[in-house]
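Here it is, the structure, as structure tokens.
Of the protein chains in this complex, one is absent; all others appear in place.
Per-chain residue numbering starts at 1, and chain names A and B are given in the order in which the chains are listed.
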Amino acid sequence: MTDFTTATRLLAAEEEAPATKVRGYWQNVGYRLRYDYVTLAFALVIVLIVALAVFAPWIAPKDPYKTSMAFRLRPVGFRDFHLGTDELGRDILSRLIHGGRMSLLMGVVPVVFATLIGGFLGVLAGFIGGKLNMAIMRTMDVFYAFPSILLAVAISGAMGGGMANGMVALTLVFIPPLCRIAETATTQVRGLDFVEAARASGGSTGSIIATHILGNVLGPIFIYASGLVSVSILIASGLSFLGLGVEPPHPDWGLMLSTLRQSIYVNPIVCALPGVMIFVTSLAFNMVSDGLRQAMDVRL
Amino acid sequence: MSTTEALISRPPQLSSVPDGDLRDRGGPFQPMLIVSDLKKHFAIKGGMLNRTQGHVRAVDGVSFTVLKGETLGVVGESGCGKSTLARLLMHLIPYDGGEVLFDGEAIGGVRGLTMKEFRRAMQMVFQDSYSSLNPRLPVEESIAYGPRVHGMPAAKAKEIARELLTKVGLKPDLFAQRYPHELSGGQKQRVNIARALALEPRLLILDEAVSALDKSVEAQVLNLLRQLKRHFNLTYVFISHDLDVVQYISDRVLVMYLGEIVEIGPVDAIYDHPKHPYTRALLASRLSFDPAERVHEAPLTGDPPNPINPPSGCRFRTRCPMAESICAETSPRLEGAVAAEIHVAACHVQNPGSGHSLAGKAPVLVARSQPSPKVEAAPLAATA
Partner (left out) sequence: MWHYIARRIVYAIPIAIGVTVFCFALVFLAPGNPVQMLLPADASQEVVDLIMKTYGFDRPLPVQYWTWLTRAVVGDLGVSIQSNRPVIDEVLRALGNTVFLSFGAVMLAFSIAFVLGTLAAYYRGSAVDRGVTALSIVGVSIPNYWLGIVLVIVFAVELNWLPATGMGPRGSETFDLFNWSHFKHVILPIITLCMVPVGMITRTTRSAVSEVLGNEFVNTLRAKGLGELAVIRHALKNAMPQILAVMGLQFGYLMGGSILVETIFNWPGTGFLLNKAILTRDIPVLQGTILILALVFVFTNLVVDLFQTAVDPRIKRS
């Protein structure tokens, strides 16, 4: 082995430890995020909103379902109704806090399911290619032919409304774009040399996808999905606004906007409040998604 | 592996009887690879209904052998089919015709080697591009992937990976956990080599393995390749467009043009007395390092013809200085070169009785360019 010890010694001498610390990919991402104050601020906002939703029963001052005919449409600061009351006398603040649960649920759950289903289909289509790819992508194209809101309204409207149907509709709406992102990313990665090397080593389809493809593809998919949550919240609230999502008497921001709208001349400020929540939540998810994209250095 | 350790001190000579390797199924004289009439045509789709309009004949009837323990260099211009040939040999893309026998056995099919066994026997080192290693995996795991896929437990595979890193000259403690973007070009290529060796192959195909490296690094890697070949008792197929590198590392050389083999023979014979006009032109177009010996005229003009519609008969005739009508009618045959010392070219001139006017009479042509007449240095103006 004399040959090799010489070679190793020579090389070790010239190839010292690198100038910067050896850092993995995710540590790099974390490092970049640490100094991105805007993204961190909005991430905090999301945490707050989620916390409000989760701990709603303990945080909300009053019962969101308790009506009171005597105190309908009172303005902000009336007695202990800190943000006023709605058209049935219920405390707006409590309804806003509880409303977060429904709205977040309807916003996040469909995206999660759509990522699982759409991502799976997309990676499969991208990796196997050929006829399977064509079949899957052409089917997705048909759904792509509808603008998202229209599709969501159509499906949930046809199914008769309600929260469960709304979530199903939203999942179906988001599967095609996630599938497309997954397929594009997978096709790109599949053509790279190291995948060919993995095939040359005798790896099976499953093992190549798991070890080599997924790690490179999950980044773009995840970022796109996080951006979709913001859209999902908007559309979900829109469905509730139209009466197709959460049903009364449950509190939901979109639904509250719709019912309070009739009282716009009586108590305008109160009408706008639920929309503020929708806006802030959607904005927060958007900003965090954008920040993540920059940190992970992914170009969509 | 006592046999291989014994081989380190005594590298196998081509002309002497080599000792057997325990992994071989055939004997020491069985060629490692026998390629017969290999073809690959890529369909071109276009037009209204995406119909097949033609075929790119990337590899068109290629036959050669690779002997055990040798390094076979494969040279040719871009587009001659070298990389396609590499992928065909590795069975990464299916071929449209012909046959490949590894160590005397067919690959896949009912008898012969299974795909899994074949993958352990023949591996490829890719050109060092940014995408030759998975950017998300530490280098150690990229190397360990092959053994793991073949059933080795993760810990043992890691151990093998670290051992291989040492053998290619990278200290495992420093390099095992690094990511590809933290390595230089030469280091990445060493990792590529280690990855290829992880499955203990008998044959390595090196597809432009040093082309992307700086010259100094290239020299180191070439030396490493020679050492590894002795240590692991390997056979190499070294594909490159760089003639000097091929000359340095090869025992025999194979010249490709437009999907066909035009010449094959021992490296010295090819480089000193090339028989095919294309080889001659290729060698003559190397720029010399001596300013007194400049190349004035390009020996090879024009671009290679379209591989979709190659010229009839001999494909090189459109650029050949000795082309005659016989060249357009019949395609010259390359007699298969099995033995190590045989030097043949697919040219009518080399074949007495082919009908070429110069057949049988070796024309007087030189491998290197003629030295230009010496230019007298102008006398310096006298400075008073």
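Throughout what follows, a contact is a pair of C-beta atoms (placed from the backbone, for glycine too) under 8 Å apart; a residue touches a chain by one contact, two chains touch by 3 or more.
Note that this is a predicted model, so its numbers are computed, not measured.
Asks: Among A:108, A:278 or A:292, which residue is in touch with the absent chain?
Replies: A:278
Asks: Of A:30, A:77, A:191 or A:268, which sits in contact with the chain we cannot see?
Replies: Within the whole complex, the residue contacting the unshown chain is A:268.
Asks: Please give every residue of subunit A in contact with the chain that is not shown.
Replies: 138-139, 141-143, 145-150, 153-155, 157-160, 230, 234, 237-238, 241-244, 257, 261, 264-265, 268-269, 271-272, 274-276, 278-279, 282-283, 286-287, 290
Here is the rule we go by: only the chains that are shown with their structure count from here on.
Asks: Subunit B touches which residues of subunit A in the complex?
Replies: 1, 3-4, 7-8, 10-12, 15, 17-18, 22, 24-25, 192-194, 196-204, 207, 211-212, 215-216
Asks: Can you name the residues of subunit B that touch subunit A in the complex?
Replies: 8, 87, 90, 92, 115-116, 119-120, 123-124, 126-127, 129, 131-138, 142, 145-146, 149-150, 166-167, 169-171, 174, 177-179, 182, 184, 187, 192, 195, 198-199, 224, 227, 230-231
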